[in-house]
Every structure is written in structure tokens, then in C-alpha cells.
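Heads up, one of the protein chains got dropped from this complex, but the rest are sitting where they should.
For reference, chains read A, B and C in written order, and residue numbers begin at 1 within each chain.
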Amino acid sequence: MTAVDTDALVTGLRQVSESIFALRFRAPHIAAAAQPGQFVNVLTSPFYDPLLRRAYSISNVYGEECEILFAVVGKGTSLLARVREGDTLRVLGPLGRPFACEEPFQTAILVAGGIGIAPFPFLFSRLLDQGKTVIPLVGARCSSLIARGVISGARYATDDGSEGCHGTVVDLFEEYLSTNEPVVPRVFACGPNPMLAALRRSVLGRGIPCELSLESEMACGIGICQGCAVKRSRERDQYALVCTDGPCFDARDIVPLGEEGG
Amino acid sequence: MTAVDTDALVTGLRQVSESIFALRFRAPHIAAAAQPGQFVNVLTSPFYDPLLRRAYSISNVYGEECEILFAVVGKGTSLLARVREGDTLRVLGPLGRPFACEEPFQTAILVAGGIGIAPFPFLFSRLLDQGKTVIPLVGARCSSLIARGVISGARYATDDGSEGCHGTVVDLFEEYLSTNEPVVPRVFACGPNPMLAALRRSVLGRGIPCELSLESEMACGIGICQGCAVKRSRERDQYALVCTDGPCFDARDIVPLGEEGG
Amino acid sequence: MKTDFRIGSLSCKNRVLTASGTFGYGLEAAPYTTLAALGGIVTKSVTKFPRAGNPPPRIAETTGGMLNSIGLANVGVEAFARDKLPLLRGIGTAVIVNIAGSSIDEYIDVLERLEHEQGIDAWEINISCPNVREGGLHFGAKRETAAAVTRALRPRTRKPLIVKLTPNVTQVAEIAAACADEGADAVSLINTLVGMAVDVRTRRPRLSTVTGGLSGPAVKPVALAKVYETARAVSIPVIGIGGIVTAMDAIEFLLVGATAVQVGTSSFRDPDTAVSVARGMEEFCREQGVEDIKELVGALRVDDTGAVPGFIA
Partner (left out) sequence: MKTDFRIGSLSCKNRVLTASGTFGYGLEAAPYTTLAALGGIVTKSVTKFPRAGNPPPRIAETTGGMLNSIGLANVGVEAFARDKLPLLRGIGTAVIVNIAGSSIDEYIDVLERLEHEQGIDAWEINISCPNVREGGLHFGAKRETAAAVTRALRPRTRKPLIVKLTPNVTQVAEIAAACADEGADAVSLINTLVGMAVDVRTRRPRLSTVTGGLSGPAVKPVALAKVYETARAVSIPVIGIGGIVTAMDAIEFLLVGATAVQVGTSSFRDPDTAVSVARGMEEFCREQGVEDIKELVGALRVDDTGAVPGFIA
């Protein structure tokens, strides 16, 4: 169950949207130990710019291989987008607290914003294996930014209305709730902090249990830097660490960065 | 005749020895203006480690394309070795003072140490075009480090005797002189500083005219940093700039770094 | 959109200048950039007598930066006035002459020699030179000596006087304030950080002078903190320098309080950097609906987060 730091062989890289890539690598130990919601910490350069590893949710596991999904936004991801089959990549994982998905609920709603879709293919198949009903809701800025072929049966929301519902994925979520019978679902969400903050308000107001997968600046991923603090909601000025206490948290326990008050 | 800073299309990369690569790129202006002995300044990373450009001798020109030869020794060259056909490379050139090769001598001896072979394919063909006799002498640490297929008719010296003469290329040079008729040749040399220092002593002692192509730490390559100083031999504590006064110098004018006294 | 600024009689069309020692005397980079698109050029430091500079090696690349110990190699004030200055006139951008010296008299001599020459818009005074009287400690290392240089030069010129500060001190704002009190029109910072590097195989320093000055993107965070500290302490303009490569880097400096910026080491990587920084800043302002770049100066938003400032570990 402990994580390992390993030289993983890259076995595939494919583009799944205008800016999102799926990268597959062979890492038997990580693949065997991984749980949905956990992440790996990837060294993107042998030199020192970028200096720190980057964290990526394990988006799926295929036998001895893992897949991650990443959006090309900066230094680390532009290097990852140039990786080739046969290269080795230094990968540390699996890390962090996974989604609590073993519990006895029947319907799961997955709420993904942008690259926040990353942990869901893995969670999705795990939940299906458990015989649960899964409703994937996926938001993106526009149609060309939606990752294709990574999750089936998803409903979409786009900021510009170019595909699916015109609005945010939180709008889509609320619309879904209002038009479907009121069984209490379990919500799993991942995306940018403002989206998580909005969703958190929405579910807490309705008393719906919800797990949020958070991002934060991270230096180490393993609990030795204390850099990845997120405010706890129940104690004043106390912090949890995203890398070891999270990245998946009960929405009641933490306050995503940027949410005022809380 | 002025240099340009241009996005050059990479048209080929091939390995010519255990650690030496030949990289070809399309840069019509540079190809048209280049003279043997000049160099280009190449940006090896879009990020800041490595930060500064790297200088490479123009090793040959083919129509609108230029070729450089580089030995993989560090950060910049390990990145260059991963460049692919179709990539663009930011290249500034041609820079520096070329070899003085238009003068009326009949026999040229080229003395190359290690990756110091880089400027010679270009010089070689220029001299042949002028109808001159050219004797290429090439030194390397061992046989597997000799760049293949870049210059024809070369005689070799290896430090370990694995190919050609057992010894340094300066030994080979002196042996050549002692076994051939005493016409005064013109010598062109490029290689590590200790080799150039040894060769310089050898030619100055014999009164043989010689041009040395020098390396030095460089930040800019265009005369704005003053970082690439090399001691002038005739004035005390005066310096020439390798990037604009060189890299090719009359051996009498400068003192390669590391040569004591001078 | 408004991009220009003034410091007294110095008027620059945009807020990006080239930093001293990183752009030669201004003309060398002309083939690779558009000089007239610069806010201004700061010359290599000019000293009373010509200086050949230090023996090689003079530079060493480090992570995200470089060390230099050029040794103020320059042609000296006479040759500068005769050979370099005429070429700078009429290139269509402001010319700021940087002056260095190892005694106050040397600074005075250079300034007085040039004061009545045509084509100089302002002075930048490099006080990171060892003060021979004080046994090698830089003029810029102490309030008293920094003030003394400023005091000596102030009455001798009608042009704007920009004092260039060294970051190698405990409290740079104190030194900036002393210069402001003596009538400096602006301060610029940072000059290089003292640093060194060693070749482990030869066991020798990688610079002939053992230590040298660190510059480049690696130092940007330090430069931003020093500019922020200074801009809050003085009311004269502050010119920000250190590790700028992109327009976003430059805007960081403006937000923490810099009126303008200088681009140094990055010009070695790409001699067109300063111009592209100026263009990128304009584009950013257009995108963000900023009509006068001045709106960005000191516009940093700092909330009270409950953090204990100063606890930096």
C-alpha cells in the first residue's frame, strides 16, 4: 500500500481534446496499489526549470499500466506533451487519500470542471464494478476543450454553449437535481477552486454528501514541506494538507482556497 | 553580411560517433552569409535552465541549410540530441570572424581535437574549391569518439591508440611535419584549450602561420556582455572578445586560457 | 494607450530600458532589435580611465542565472564621449549614462566631463563599486557612503540622477531613503547579488575573481522583494531590475511599485527581449482594459490574511 518512486516506461501518449493529453506508463506497483482519487507526482524535467514535480490524478489503471490526463497550460505540461513512447518518466505514487467510494450509496454524481475530469474514468469504472449508478457531468469552456473517449454517458455543460447545457457544470448539476427524483446521491467533484466552492455551497445547502478532490500548490506531495495547506472548516485557523490528508476531502471538512468566510 | 536571429526548421539529426551528432536546419540567410570558422548561437530550451544560448561552429552549408556538429556533454547538448525533424530552433548567426582562408598559401593542415572537428568540413570544402591541398589531422580520445563521414582523407590520432597514431593530434601534427617536405603550410586548428596551447607553441616555434578557433564561456555571442575575453599576447592585460574579434585568431595574437606565461 | 513616463526632464516612450552592462553601448544589438522601440538605453558603466576588465573566465552559467565579473571593462570617459556618444544621438530613444568610480572624485570627474555633452538624458550612478577609502566595501553597502556619492553629484548636474542600489545589504530601503534625502531623482535596483561557483574537477572558482555578480531569472524573486520594500519606503520613483524575461515579469515589478524596469541578462539570450517586453506589456494592458500603464504601478492587492509577516520559514 505504500507508494514507490519509480522509473516508469512510457507506453503511450494521445491527444483527447484541443489541449488535453492522455499519457500511459508502465508502473506495476503503482497500478496495483492505486485507488480512485489518488495521484502521482511526476518529474517533468531532468534540469531545474521547472524544478518541482507535478501532481496528476491517476485517471485509469490498465493491468500494470497507469494513465494520467493533463491539460497543456505551462512548463511541466508542455514538456510532458513531448514525451515519447519508450522514454522513462520518474513517477512517485500512488499518493494521497482516495475518494471514499466503498460506502453503501446507490447513485453517484461525478462533477468535473475542465481538467478536473482526470480522476473520474478510474472512479467511474470502480463504481460500475460495484453495481452503482453513475451520472457523469462534465463542464468545459467550450466544446473543443472536452476530453473525448475517456468517460461514457457524460452530460456536458459549456461556458459558451457550444455543447450541451449553456452554463457551468454546477448549473448543470443543479438542473439535474431539479429534474430528477430526489434520491440522495453521493457527489464526487474535481475542478478549479471557484467551481468547487460553488458546488460546495450547493451540496451543503441541500445536505448532500460530497467529496471534493482539491488542488493546491505542492512542493513534495508526501507531507514533508507543509506547503499544500487548505483551511479546515471546523477549527479556526487550522489546516489540512492536500497531499496526505487529501486530495479527496469530505466537502464539510475543508474550505477551498478563494471561498470567503466558510 | 549581418547576422540574423531566426526560427530555423530542423531538417535532420544524425549520430556521427558515440557522442557526436550532426544537426541540420534550414536558415537561408545564415547559409548564404556563412564563412568557414563562423558560428551560430542556438537557444536550447524555451525555459531558463539552461538559460543562455550555446555556440556551435557552422560545420557545413548545403544550399539553404546549415549543419552543426555537437558532442553531448551537458544540459544544452542533451536537449539538442532530442530535437526532431520539423521542430524549430532559434538560431542567431552567422557570428564572429571566420578563418582567414583566402590568402595565397598552397597547403593547409587542419588540426582538430575532439569536437574541434566541427568547423572543418566547411573549411575543407572551401579550401578544395580554391584548389588548395588540405591535410586533415583529427584527434580523439578513442576510436568510438571519432566523428565519421564528416571529412574525407583524414589521418587520426587517439589517446589510447585504438585508431591511427597513438598520441595527441599535436604529436601527429609534429610527426607529419617531420616526415614531409618542408613547404610552409598554413595551419588551422580547433579543439580544447590545452591542445591549442600546445599547438600554438609548436607552430610559433617553427614560424608556421596558424589560425586558432577558440572557445570560451559566452553569454551573448554578439559583443554586448564582454564575457568572452581572451588575453592578447602583444599588450599586457588587454583582451580580445572571442565572439566578435574571434573565434578565429592568428595564433600570434592571443593566449588561450590555461597557457601560462604567453 | 499611454505607456510613457517621466522622471524630471527624462522622458521615455515606454517603461522598458536596457540594463547597464548588458547592452553594450547601445549600438551592438541594433541588427537584432528596434532601438527606437525601447523606453531607453542605459550604457555600460563609464569610468574616468579606460578599463580592460578582469581576466577570463568572466562568466559562469548557473541555474536560471549567470555569474559575471567583467570588471567594469569600458573605454573610459574620453573615448565614450568621442566614439560612443555620437552614435547614440538620434537613435530615437532616451540615453542614460551609467557612471562608476572607486572614489567620489572619480564619479565627479566622469559626470563633469559629460554634463555638457549633447544627447544624455539622465545619469545612473552605479554605487556597487568598491570604495577604495573604505577598503573595498561598496559605496552602496552603507547609508553614509551612498548618501555621500549622491550629495557630491547632485549640485553638479541638472539632469535626473538615478542611484543604482546593490541588493547585498540588510535593508536596502534605508539606503534608498538616504539617497532620496540627498536629492536623487530615482533609484534603480537590483544590481547583481554576490555569488560564486566552483569547478569541482580543477578545484578552482569558475570566475577569475572568485566571487562575481548573480543575475537572471533566478534572482527575480529577490529583486521583487527589494523593489517592494524600497517603493514603500521612498516617494521618488523606483526602477525595477532583476531577471525580467517576459512582459509578465515586468508587470510584476510595476505592481510592487516600480515606475519602470530594466532588462539585463535576458538580452544575452535574445537581444530583442526588451522590445518584446515593452510590446507584451502594451498587449496585456489592452487585454485588461488598462488605459495608462501607470495604473499598474503599485497596484498590488494585499489583503490582511491573518498571516504573521516576517515568519518566512
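The rule is short, and it goes like this: contacts are C-beta pairs under 8 Å (C-beta built on N, C-alpha and C of every residue); 3 or more make two chains touch, one makes a residue touch a chain.
Keep in mind it's a predicted model, so treat the numbers as computed, not measured.
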item: Residue in contact with the excluded chain [from C:Leu214, C:Val238 or C:Ala260]; value: C:Leu214
item: Among C:Thr18, C:Thr33, C:Asn54 or C:Thr259, residue touching the chain not depicted; value: C:Asn54
item: Residue among A:Thr88, A:Gln106 or A:Gln226 that touches the chain left out of view; value: A:Gln226
item: Candidates C:Val16, C:Ile41, C:Ile70 or C:Leu114 - the one touching the absent chain; value: C:Ile70
item: Candidates C:Ala81, C:Cys129 or C:Ala148 - the one touching the absent chain; value: C:Cys129
item: Touch list for chain B against the chain that is not drawn; value: 47-49, 237
item: Residues in chain A touching the chain absent from view; value: 2-5, 43, 48-53, 90, 92, 216-220, 222-231, 237-239, 257
item: Absent-chain interface as seen on chain C, which is shown; value: 20-21, 45, 54-55, 62-65, 67-72, 100, 126, 128-130, 136, 138, 141-142, 168-170, 191-198, 200, 202-205, 208-214, 216-222, 224-225, 228, 243, 248, 251-252, 255-256, 284, 299-303, 305-313
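We adopt the following convention: only the chains that are shown with their structure count from here on.
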item: Cα-centroid distance, chain B relative to chain C, in whole angstrom; value: 36
item: Touching two or more other chains - residues of chain B; value: 48-50
item: Shared interface positions of chain C, touching two or more other chains; value: 63-64, 217
